[in-house]
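Of the protein chains in this complex, all but one are displayed in their positions.
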Amino acid sequence: MTDLLTVTELTRSYGSFVALDRADLTVAEGARHALIGPNGAGKTTLLNLIAGTDLATSGRIAFAGRDITWQRPHRRSRGGIARTFQHPSVVPVATVLDNVLLGAWHHHTAAPWRRAGRRRIADDCRAILETVGLTGLEHRQAGELSHGRRRMLDLAVALAGRPRLLLLDEPAAGLTDADVTVLLAVLRDLSDDVAVLLVEHNLDVVAAFARTVTVLHHGRPLVTGTPAEIQADPAVREAYLGRRKVAETA
Amino acid sequence: MDWLDAHLIPALDGVAYGMLLFVVAAGLTLAFGSGGVLNLAHGTVYAMGAYIAADIGDGSWGMLVLALAVGAAAGATSGGVLAVAVAPVARRGHLDQALLTFGIALVGGDMLVSYFGADQRQVAVPKALEDSVTIAGHQYPTYRLAFIGVAALLAGLGYWLLVRSTAGAAVRATTDDPEMVAALGLSPRVVHTATLVVAGALAGGAGVLGAPIITPSPETADTVMLWSLIIVVVGRLGSVLGALFAAIAVGEVQTLGVVLAPDLAPYLLFGAMGIALLVRSGSGILPEFAARARVLATRARALKGGGA
Amino acid sequence: MNTRLSAVIAMSSRYGTVARRAALAVVVVWLLVLPQLVDTYTLVLATQALVFGLLAVGVGVLTGHAGLATMGQVAPYAVGAYTTAWLTRHDITAGLLQLPAAALAGALFAAVTGIVVIRARGVVALMLTLAVGELTATAAVQWKEFTGGSDGVSTPPARIFPGGAELFDDQDIYLYVLVVALVVAGITALVLRSPAGLLLAGVRDNEDRMRAAGHPVDRYLLLTYTGAGAISGISGALLMTYARYVSPQDVGFDISALALLAVVIGGVRSTAGAFAGAGLIVFTRDKLGNWWPGHAPLFLGILFLIAVYLLPNGAAGVAQQLRSLADRMGLRVPGLVPRTPAAAGAGDGTVPASGAPVPEEADAR
Partner (left out) sequence: MSLIRRTRRRAAASIVLAAALVATAACSKDSGSNNDTVKLGLLVPLSGVYKSIGEDMKRGFELYVEQHNNKFGGHKIEVVVADEGEAPGVSLSAATKLVKQDKVAAVVGVSSGAAVAAITPMLADNRVPLIGSGGRPNLQNIDRVWNTSWMSDETGAAIAKYVKDTVNGPVGIIGPDYQGGQDQIRGFTDTFVKAGGQVANSGGKPTFTPWPGTTNFLPYLSQIAQSGAKAVYTFYAGSAAVDFVKQYKQSDAKDIPLYAAGFLTEGATLAAEGDAARDIYSVLNYAPGLDNPANRNFVSAYNAKHKTQPNLYAMCSFDAGSVLDRAITAIDGKVTSEAINNAIRGLGQIDSPRGAWQFGANHSPVQKWYLRQVRPDGQVLSNVVVQELATLGS
């Protein structure tokens, strides 16, 4: 498998606090890659830097063979990087359908400024809403949705961007078990053309989904491997799992 | 040496003037920065203090102290009134607060001029402070020199109160997370009101102290309001040290700046403010320019590498 | 009913009610016959309110729709006014030429200053725009050849068409200003209701989401800022048509502040509300204020206090309150019920009816 994303010596510091410290990471085409680590390990920072929501202090990010370290976020999105947010991020005054439409706007062959084009985009948006289980809520205002549904909407918006790399920031946080089941089903159904980089605390989700896991600790990747390898790694146990009951992860 | 001599007084005056501006803006720093209330009536409260100084002051120390007490008390009262007035719109955002406090400023300004008259007022200061002293061969107003001391005291006290003391912690916490403060057994309402009352007292007191330098007149409120906004926003909301630095910077711009760049003098204040906001604004234009410069540099390097 | 974009559905259902259209039509007709109803001075004030209202429309586009509270719209307004003055003094007196020129000048000015302004948000944006406005007014004092300095510049009357009659009569001026204001406001409202309005809502409410979805947020904002500059430029051109005079003090920070407050009074996202707020301010300052000369600021202050406490959602919100009151009293005439998406045959019927409050959590930090 070839590498889709290569992060080299990436550093992000806020004043004297170093959130990410010369981190290296590669994400392969079609990967199912999870980032785990204790709070403050720099997971979200890394995700923000890859998506362009935040800019690095130093280091390099290459995506599909191009240096995107300083590229602006909307350019990266057009290049095929989509993301969800830790706090589900929607446009509250717009309807659910409009939210997805905004996600598809720059990623659809149809012209959104024309009524006919919008109709075609809206049809595709409905299909996406169906996959995430929001059918029937198209005309609700997004601000009125429950937390779980907002999270699914956030995901729908990301999917509408037809990504090659999908960045998910704790997609299962705050979800009910039923919602998590839906989420896993959606993720499982994703095409192999889409690589997924997932930040997650819920290790059940990680175990059920990820083929590769990287453990981040103090802003640096500690180890990368399969879920089983990670579970067996003593260094990881000490750095991360040691803080929790190991039994819970089984 | 000549150059230094020529610019010594403007430079010193920049500090003194900055200190004046800091004191002038202190009430707003507290009300807006820490209390979260965009108080556009701040200038009016200041003007009230200045008129009180003109009315009560007669050149004796006793009356100066009395004026200070009356001015601070009147300011505190107006702070209390403000707290009551903003309570119903507290959850409605800054624009509604602006509408409310601007309304109060207009009504208050009209009442001030009706009561104190429209004439510029003479402000008597104690004889010892009235004249000038000689510094390095130059004349400098004694009152301003004394003012630097008072302002430094106030800055120190304000820093200690707001940043180090428990009361300051309560004030900051009330703005950030009222529920948490309530959970600690403090009434956010009381803390908020107290903040505005102290802010009002600061504004009123500043008016009394500033009156001998900026003559009280119908335009005082507007001038002071504008300066205070600039200082509070440039100095980052609520930061005592930030406001102090911003005030001194504004002071220097208006003293040393107009001497060094006389042709630009009319543009200096707002030009400097704009640049300051851009430089220190996190979402400002500079980080992006820096990023773009880096892109160009990377490309240039790539081109060079490719050519070699 | 799946033929239209949900945004358009939502908007047309929420705003395109029969009642609303009827009310709008009544107001437009009333505005058109106003010269027959009121004395000359009131008509002059109405002209003034329209021009000021158009300035407020520009402020509202930025403040309410783009989320950039501005205290600097007087700057493109000044550019439009001075451009018009310059044209008039060079014998280009036709309004139909002056308006596009002023719009272009205002837009160009905004495009240049916008590069800086659109990066800031909140209070910082407010102070940056204030700086732009004040620096422009200062430049107007200094650049005498073009502006006449602090004494301002007077111009001869304009005409509508090249070679047409001079716009001299107060009624003619009023009608000309009215038509231009209505057209510009109408275009603005249409653009805001088009998908462009949805894009702006997205930028205003969730900038990071929009960027991550591929939207060039800065470009949208710059475009909006430029458009608002064009509106303000036209407003400046109309100022020259009725006042035939402009000075740096007439484009100062107090005018900016009043324009912003007019928008707040009227409801930050309402084009009609901007005019209502501007009208209230002009009426209070110049009509009520004359009852007790010298105390116009007092009347304005009282207006603002009343507005804060009695119009929590701006003037535009009053209509909503009236409507919900009518609902509760069962007074709603069937024909005037706004179409809900359910009634229009779309959605699942859970969409709240017209006037549903948008939750306050939109108040993002």
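The first chain written gets the first letter, and so on, giving A, B and C; residue counts start at 1 in each chain.
The definition used in the following text is that a residue touches a chain if its C-beta (ideal position, glycine included) is under 8 Å from a C-beta of that chain, and two chains touch if they have at least 3 such contacts.
Everything numeric here is computed off the predicted structure, so don't read it as measured data.
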Chains in view that the hidden chain touches are B, C
Can you work out which residue in B:A85, B:V107, B:I214 or B:V232 touches the chain that's missing from view?
B:I214
For a quick check of understanding: of C:G106, C:G133 or C:G279, which residue touches the chain that isn't displayed?
C:G279
Across the whole complex, the chain not displayed is touched by chain C residues 14-15, 19-20, 23-24, 26-27, 30-31, 34, 37-42, 44-45, 48, 63-64, 67-69, 122-123, 125-126, 138, 141, 149-152, 154, 168, 170, 204-205, 243-247, 249-250, 252, 254-255, 266-273, 275-276, 279-280, 283, 285-287, 289-290, 293-297, 313-320, 322-323, 355, 357-360, 362-365
Touching residues on chain B - with respect to the absent chain:
6, 9-10, 13, 17, 92-96, 110, 113, 117-122, 124, 131-132, 138-143, 213-215, 217-220, 223, 237, 254-256, 258-259, 262, 265-266, 268-269
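Throughout what follows, only the chains that are shown with their structure count from here on.
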Averaging each chain's Cα atoms, the one nearest the global Cα mean turns out to be C
Report the chain whose CA-based centre is farthest from the CA-based centre of chain C.
A
Measuring from the mean C-alpha position of chain A to the mean C-alpha position of chain C, what distance in angstrom results?
41
For chain B and chain C, let me know how many angstrom lie between their CA-based centres, rounded off.
32
How many Å are there between the centre of chain A and the centre of chain B, using C-alpha atoms for each centre?
45
Where chain B touches two or more other chains at once, the residues are none
Hey, what residues on chain A touch two or more of the other chains?
72
Once bound in the complex, which stretches of chain B touch chain C?
38, 88-89, 91-96, 98-100, 102-110, 226, 229-230, 233-234, 237, 266-267, 270-271, 273-274, 277-278, 281, 283-285, 288
Listed in rising order, the residues of chain C that touch chain B in the complex are 63, 69, 115-116, 119-121, 123-124, 127-128, 130-132, 134-135, 138-139, 141-142, 253, 257, 260-261, 264-265, 268, 295, 297-298, 300-305, 307-309, 312, 360, 363
Which of the residues in chain A end up touching chain C in this complex?
51-53, 72-74, 77-78, 82-83, 85, 89-95, 97-98, 101-103, 105-107, 112-113, 115, 118-119, 122, 136-141, 143-144, 154, 157-158, 160-161
